[in-house]
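Yeah, one chain of the complex is gone here, protein chain that is, but the others are all in their spots.
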Amino acid sequence: MIYREAGRFKTSYASDQAIFPIVQDRVFVRAAVVAAFVVPPLVAGDYWLQAILIPFLIYALAAIGLNLLTGYAGQLSLGTGGFMAVGAYSAFKLTTAFPRLSIIAVFLLSGLAAAAIGLLFGIPSLRIKGFYLAVATLAAQFFLIWLFNKVAWFTNYASSGTITAPDRTVLGVTVTGPNATAAARYVMALAFVTVFALVAKNLVRGRIGRSWMAIRDRDIAAEIIGVRPLRTKLLAFGISSFYCGVAGAELVFLYLGSAETLAFDINQSFLVLFMVIIGGLGSVLGSFLGAAFIILLPIFLTRLPHSLGLIMSVALQKQIELMIFGGLILFFLIVEPHGLARLWQIGKEKLRLWPFPH
Amino acid sequence: MSDLLYMVLVAPFKDMAGSPAFLVEVLIGGVFAGLMYSLVALGFVLIYKASGVFNFAQGVMVLFAALTLVGLLERGAPVVVALALTAAVMVGLAYAIERVVLRPLVNQPQIILFMATIGLNFFLEGFGEMAWGANVKKLDIGIPDRSFIVRGVQINELELTAAVTAAVLVTLLALFFQTTRIGLALRAVADDHEAALSIGIPLKTIWVVVWSVAGVVAIVAGLMWGAKSGVQFSLSLIALKALPVLILGGFESVPGAIVGGLIIGVGEKLGEVYWGPLVGGAIENWFAYVLALAFLLVRPQGLFGEKIIERV
Partner (left out) sequence: MTLRAVLVGILALTVVAGPSVARVQAAGEIFIPLLVYRTGPYAPNGIPIANGASDYFTLVNERDGGINTVKIAFEECEDQYDTKQGVECYERLKAKNPVLVNPYSTGITYQLIPKAPVDKIVVHSMGYGMTATADGRWFPWVFNFPMTYWSQASAFVKYVAQQEGGMDKLKGKKIAHIFHNSPYGKEANPTLEDLARRHAFELTLLAVDHPGQEQKATWLQIRRLNPDWIYISGWGVMNQVAVKEAGSIGVKMDRVVGNWWTGTETDVIPAGDAAKGYKSMAFTAPGAEFKVHQDIFKHVYDKGKGAYGNDRAKVGEVLYNRMVVNAMLNVEAIRTAMTKYGNKPLTGEQVRWGFENLNITDKRLEELGMKGMMRPLRVTCENHEGNGLAFVQQWDGKKWNVVSDWIEPIRDVVRPKLEAEAVAEAKKLNYTMRDCAKEK
């Protein structure tokens, strides 16, 4: 009833090419973004911001990055943790070497550093495909972590071997370091993810995105119609790593505050891949949904027995949580193999016809 | 510069030539370690071959098998009974997986099946620990962990046993695939699901069989690795050591898993012992992957993998 397109006509190319062609979508998304900027900082407590929303936004950014590579360009990668580490360590080196450089510039530059490394490790993708490529990107993962661990220069020769986010400000507000409020860090993370989600959305519907999808769907055919695999695949690796690098920098600067290389171990790569698959391959929205699923669900499951009034040991609780979590992943895949994003789409279809489905 | 080249290109070889007995020891250590990796990689290969699933849960299956075995032994079951019961549990697991995971997801893209095994992974992690506890358990299967010395070369009995076991297991598997009717059916399924189905091979049974065999291989891998480090949660992490072996050998090849294991094992030990000290050591993990990557650049389908034929 409310969500209906009938009677709305596209009268210009601009309106035909809009990201959200339906006016209700446009209004909804804008309202949601504004709400996301305004409501949580005012309402949510430290726990919600620090333990749930900030990691959600950061992982969503990383998931968008990996989705560009895996979901759109079809290149399976398990090097995400390594690329995130490149971002984090570059950001640390940059901001300690040039303390006056704006932290936003630092994040973007560390994204570029990650992109450069991503390009390098993307080269084998020209020859290697599928799961073989995934395991090949693990070489990047293990090598990079080893490197950051081994070379003391990356941590400014700290005997603790960790990198720590110093206090940095944007427009006079402290956004990183221990003295930054959770709200400030949240807004910073949200701003980044909003801008980059928009960029991603535009990328994937343009020439670049279409060439990625062509490569994904059948790379030989794509090559024949004139998509250059070298450029296209490397571009995917580069841009994806850029996203992951920025997310990695955020992980240390906006979320953890200090980190050792273990924070970027192989589990991170898997975690982000889970988000992409559960959320929906080839969907920017899916990246958000997947991140929410993987971050929120375990916390919810941990709290569940308590809310139901069940008393059990934390160990048993965790074990049951793992079992249910695994079971739910299976259940979701069986019911909706195309991910949560597809579920969203189905919902929208239904809403279009509601309340008169026939 | 020339110093550096000397250190990288000459010194390690001089070192090797200087003490051949030690070199032999490193090589043997590499062969044994490699076969241990092969044991884990075999499970992946079997499942990938027959059902096209990259089974992320293989590591946890190893853990689960070892936990079940040691749990039964602790409760006083004789070794043979415990082994039989564990095998039964693994077959039961295979059956359940076929019913709950594979059947509803048939014809889904590989990555979805991969994700499904991740769900399985979480489930088994929780379930195994809940059933058997999180403590480190000693696995005593009667193999003494001693070393003996042959011409100045130290050989560890446990590792020797593991190597022999791996060799026997591979031979048995090869015979099973080549000579039995089920083996024939397995190969048919591996070649083409639909064609196999159309000539009357029961796909579901085949899957149960393959996952069961992979479960039994997991028991053996669990035995060997469990004897080394005690049976504990970390056993599930050995999958990461098997992955380079798997890509190097090819996902579909049983002999590939063995040869890959040998190359990775020997390669990473030589790398760590002779070149590791140049860069501060602990290079084994990434060295194995880089080694595998180097092979892949030459043969993108792994050493023994099926040739990729591309058409539009």
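Each chain gets a letter, A and B, in the order it is written, and its residues are counted from 1.
FYI, a contact is a pair of C-beta atoms (placed from the backbone, for glycine too) under 8 Å apart; a residue touches a chain by one contact, two chains touch by 3 or more.
All values reported here derive from a predicted model rather than from experimental measurement.
Trainee: According to the contact rule at the top, which chains on display are touched by the left-out chain?
Mentor: A, B
Trainee: From the list A:Thr162, A:Thr194 or A:Gln345, pick the residue that touches the absent chain.
Mentor: A:Thr162
Trainee: For the chain that's not shown, point to the residue among A:Gln24, A:Ser102 or A:Asn149 touching it.
Mentor: Of all options in A:Gln24, A:Ser102 or A:Asn149, contact with the hidden chain holds for A:Asn149.
Trainee: May I ask which residue of A:Gln50, A:Thr137, A:Ser240 or A:Ser269 touches the chain that does not appear here?
Mentor: A:Gln50
Trainee: Touching the missing chain, which residues of chain B?
Mentor: Spelled out for chain B, the touching residues are 19, 22, 25-26, 29-30, 32-33, 36, 129, 134-140, 145-147, 154, 156, 158, 225, 227-230, 232-234, 237-238, 241, 268-269, 272-273, 276-277, 280-285.
Trainee: In the full complex, which bits of chain A touch the chain not displayed? Write them out.
Mentor: Residue positions of chain A that touch the missing chain: 45-48, 50-52, 55, 96, 146, 149-150, 156-162, 164, 166-167, 177-179, 255-263, 265, 292-293, 296-297, 299-300, 302-304, 307, 313-315, 317-319, 322, 328, 331-332, 334-336, 340, 343, 346-347.
Operating definition for what follows: only the chains that are shown with their structure count from here on.
Trainee: With chain centres defined as C-alpha means, what is the inter-centre distance between chain A and chain B in Å?
Mentor: About 32 Å, centre to centre.
Trainee: In their shared complex, at which residues does chain A touch chain B?
Mentor: Touch residues, chain A against chain B: 76, 124, 127-132, 135-136, 138-139, 142-143, 146, 150, 218, 220-221, 224, 266, 270, 274, 277-278, 281, 315-316, 318-330, 333-334, 337.
Trainee: Which residues, counting only chain B, touch chain A once they are in their complex?
Mentor: It is residues 54, 100-101, 104-105, 108-112, 114-116, 118-127, 129-130, 134, 240, 243-244, 246-247, 251, 279-280, 282-283, 285-286, 289-290, 292-293, 296-297, 300-302, 308, 310-312 of chain B that touch chain A.
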